[in-house]
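Excluded from the complex is one protein chain; the other protein chains are retained at their positions.
Labels run A, B and C following the written order; every chain starts at residue 1.
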Amino acid sequence: MPWSHEFAGRLDEHTIDSALLRDNPLGDPAQRPLWVYVPPGYDEEPRRRYPSVYVIQGYTGHLAMWRNRSAYRQPFPETADALFASGDAPPCVVVYVDAWTAYGGSQFVDSPGTGKYHSYLCDEVVPFVDARYRTLDAAAHRGVSGKSSGGFGALITPMLRPDLFGGLASHAGDSLYEYAYLHEFALATRALRDHYEGSYEKFWADFRSRPAFTKEHDGTLVMVYGCAAAFSADADGTVRLPFDPVTGQLVPQAWQRWLDWDPVRMIPKYADALRGLKAIYLDAGKRDEWFLDLGHGAVRAELAKIGVTDVHHELFEGTHMAIDYRYPIGLRYLAERLAPAS
Amino acid sequence: MPWSHEFAGRLDEHTIDSALLRDNPLGDPAQRPLWVYVPPGYDEEPRRRYPSVYVIQGYTGHLAMWRNRSAYRQPFPETADALFASGDAPPCVVVYVDAWTAYGGSQFVDSPGTGKYHSYLCDEVVPFVDARYRTLDAAAHRGVSGKSSGGFGALITPMLRPDLFGGLASHAGDSLYEYAYLHEFALATRALRDHYEGSYEKFWADFRSRPAFTKEHDGTLVMVYGCAAAFSADADGTVRLPFDPVTGQLVPQAWQRWLDWDPVRMIPKYADALRGLKAIYLDAGKRDEWFLDLGHGAVRAELAKIGVTDVHHELFEGTHMAIDYRYPIGLRYLAERLAPAS
Amino acid sequence: MPWSHEFAGRLDEHTIDSALLRDNPLGDPAQRPLWVYVPPGYDEEPRRRYPSVYVIQGYTGHLAMWRNRSAYRQPFPETADALFASGDAPPCVVVYVDAWTAYGGSQFVDSPGTGKYHSYLCDEVVPFVDARYRTLDAAAHRGVSGKSSGGFGALITPMLRPDLFGGLASHAGDSLYEYAYLHEFALATRALRDHYEGSYEKFWADFRSRPAFTKEHDGTLVMVYGCAAAFSADADGTVRLPFDPVTGQLVPQAWQRWLDWDPVRMIPKYADALRGLKAIYLDAGKRDEWFLDLGHGAVRAELAKIGVTDVHHELFEGTHMAIDYRYPIGLRYLAERLAPAS
Partner (left out) sequence: MPWSHEFAGRLDEHTIDSALLRDNPLGDPAQRPLWVYVPPGYDEEPRRRYPSVYVIQGYTGHLAMWRNRSAYRQPFPETADALFASGDAPPCVVVYVDAWTAYGGSQFVDSPGTGKYHSYLCDEVVPFVDARYRTLDAAAHRGVSGKSSGGFGALITPMLRPDLFGGLASHAGDSLYEYAYLHEFALATRALRDHYEGSYEKFWADFRSRPAFTKEHDGTLVMVYGCAAAFSADADGTVRLPFDPVTGQLVPQAWQRWLDWDPVRMIPKYADALRGLKAIYLDAGKRDEWFLDLGHGAVRAELAKIGVTDVHHELFEGTHMAIDYRYPIGLRYLAERLAPAS
């Protein structure tokens, strides 16, 4: 039945009371939902320890959306469960992390514009899970996976914290920002010009006054602003746009802050961390609307330059949308690479 | 929080064991989920009786999808609850009905190709609800509402059963089939030609062998076939396509059976039933991809021809997609019209 | 050089003073340009007679547009000349016919709404050419070729006048009207609703007051009206639309008059004429915006039903646009089939 699934493993729902998110600048909740999945057999083998994979979401995603159902498909927590139930992948603990903000996302970085979501993941969620579940707590057995903004988070988190994460899977993760983002800036500028007199304030006032996403450019305007809050906010939280909202011209200093977060450009700087990873999985649709197929190709090319060639890189027929069926493929790859030697 | 809602009313989950759906031709379950919502105050006023509104879904919808969440929006069961909680609409019982099939939908008709979903709704669900909830059981206090295929169901059900339904709300309901469907036939023919040698059997074999909706025309091919199963199946369940899958040429007899189910064309025949309705609400997006804005305009025009002019008809800026924010507007209209005189 | 071509043959420019077009209902000129091309060698072999191919244009085409140039391509009169110069095709006389009207076209039919363009072609242009050029004047050596509306003209003219035309080449010719035209009616209705209060008069007043084709739906509205003038005008010239411009609903009687001009539906009636043809060439792009790839597939299927299977039918990668490079391919086919036995 399309509306039911009997879990072979077990999905636990937790709430974390985060110290790091307390008093975040957007007033988003510091108490966050967290789901932890244990694979079939976990309770029957009380001494066995497991690799863990942390799963993060794309822009405008929040945890409860993992339950969203669609025709003829099962939600990822269920297809992941089926993967382990089938025995096709070594068992893992899978952790579903929430990083929603009032701007629709956090990019999984620490920012004075949104909050300390990177640290929240690394310094609060990971210890929370390790304390409560029988994980293998070495980086070599811990991975992170995500799509779109979540793919970006999966790419950068192990660069920043190789002590924690030894594997990553990025499905169409944000990268090669000149192609992923500049087009959005142009669309945003035009939308601001045509509807909001060039003012983001006027946009937000309008956006909050009516049902969300009923105007064509809502998605672009929200996403661009949210990324600016993540990438180029001042220390006091002021969001610095990487472009002039009236003319669209780039603001070099702010735009450079974005580029500093481009995984393609981060690779040389984090070469050592990347060389130590056990698993790198990259895929994207050939017609990805944000050219993240090119982004991942560039990631692979930069990885090769630093000598990292043990990379699974795959392009598939498709766009950026409805690609959740790829997630179990990446998860399986991580599970195999992060499993302990038998 | 985007992922939570505290119901002011109460949402009960039931399962109906349907006699009418037993042995349906597709082997779909005869045990169906059914949700019944009672508004705030229901339990406090044990002698009060309420109007009821039956809510049905669009193509490829099934009941659990009412829980799907998206950024900055709440699911309809929650916005409906909020509507009643605010006091902006007279209280109603709201009934969420499932009519999923293996083809993605039933069009809420009785068909040897899919099953007796019309009768299921009218002769099983309605009595089930009336027996368990304090509804006002006259047609004047019972409505039906839906979007897309659900809007179609909302349009035709009161025509067929004016003894049961006294009001309807159709959001972009299927209508004016020459514009809604013929374009789909052309796309389907081309997809069959280019990928399946003109054979629907080959399509189904491929579709079932891989993740659904990973090919561009999956949605069209499924929907067209499912509607043929609903509208133009033989008595033995054989699905008769309304077009030659090799050339695309219309098959007049089968196509006529579709047209016989076009709400625009049904109106003259069901004039008496329609004249008795207490509430007719129609809306659609001006850029609806299936031209259902034109469809509803034609519905209104045909209603006017039979003297039914007390119709709420509205076009809004938008397409066919992401218009769930319209549903509470239609619900409120029904609630007001179906409420008992105070 | 992209801007030059030295003709190997000769292109003569004539003006015909048409009796049949005099007093045409739209006040279009009765003096029409006509170009006649003679192949290389024509003047050197003064006793030789040649097959002839009449070339007609798509909607909104007029004769002078055959001179339009585009980057990296040559206009058809030049590529046709090159075809004969290369010796790749038996030599032909090629006749370029103008059938422009104030509505943008005539569909090459006789209509009280536009004028007698069918008769003009058959009873004035053909005799004019035969009188002045050394053509082989039997139908077996005379063909007609065109694209889009011109392809339609090429399909129907030999049906109506098998005594004159023994071959045809249709590049994406109008056919299978339910897919080619109904979508346009929907777009037209919506455009009239949103911009012209449902009134074609208001559209024409606006259209004539400003530069043409500066509004998105100008093309659709002009073409639909022009076809109605060709297909469904009253005897007094009044144009009867095949749909209600306010609701979009089909007007069955007028729509039937269109269908009576659908080549797919005409084939059974003109079976004898079609069986006598020496050459039938059909091609279309697989992504033709008007589904004329399906149209031609249906034409072929209907031809097969009447026993006509000696048909060149080809689908190519492409849309409806910029397909002039196909014309010499069709011309060559006609030249070979219409050439006298050597």
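Following the convention adopted for this analysis, contacts are C-beta pairs under 8 Å (C-beta built on N, C-alpha and C of every residue); 3 or more make two chains touch, one makes a residue touch a chain.
Quick caveat: nothing in here was measured; it's all calculated off a predicted structure.
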item: Visible chains in contact with the missing one; value: A, C
item: Contact with the hidden chain (one of A:A102, A:L250 or A:A271); value: A:L250
item: Per the touch definition above, residue among A:Y133, A:F165 or A:F291 touching the missing chain; value: A:F291
item: From A:L182, A:A271, A:V308 or A:A322, residue that would touch the chain that is not displayed; value: A:L182
item: From C:P25, C:P77 or C:G104, residue that would touch the chain that is not displayed; value: C:G104
item: Contact footprint on chain C, counting only the chain that is left out; value: 1-4, 29, 33, 60-65, 67-73, 98, 100, 104, 211-215, 317-318, 322, 325
item: Touching residues on chain A - with respect to the absent chain; value: 176, 178-179, 182-183, 185-186, 189-190, 193-194, 244, 246-250, 264, 286, 291, 293-294, 297-298, 301
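Operating definition for what follows: only the chains that are shown with their structure count from here on.
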item: Overall pattern in which the protein chains touch one another (line/ring/star/complete/other); value: line
item: Chain centre separation (chain A, chain B; CA means) in Å; value: 36
item: Distance from chain C to chain A - Cα centre to Cα centre, in angstrom; value: 56
item: Where chain B and chain C are represented by their mean Cα positions, the distance between them in whole Å; value: 45
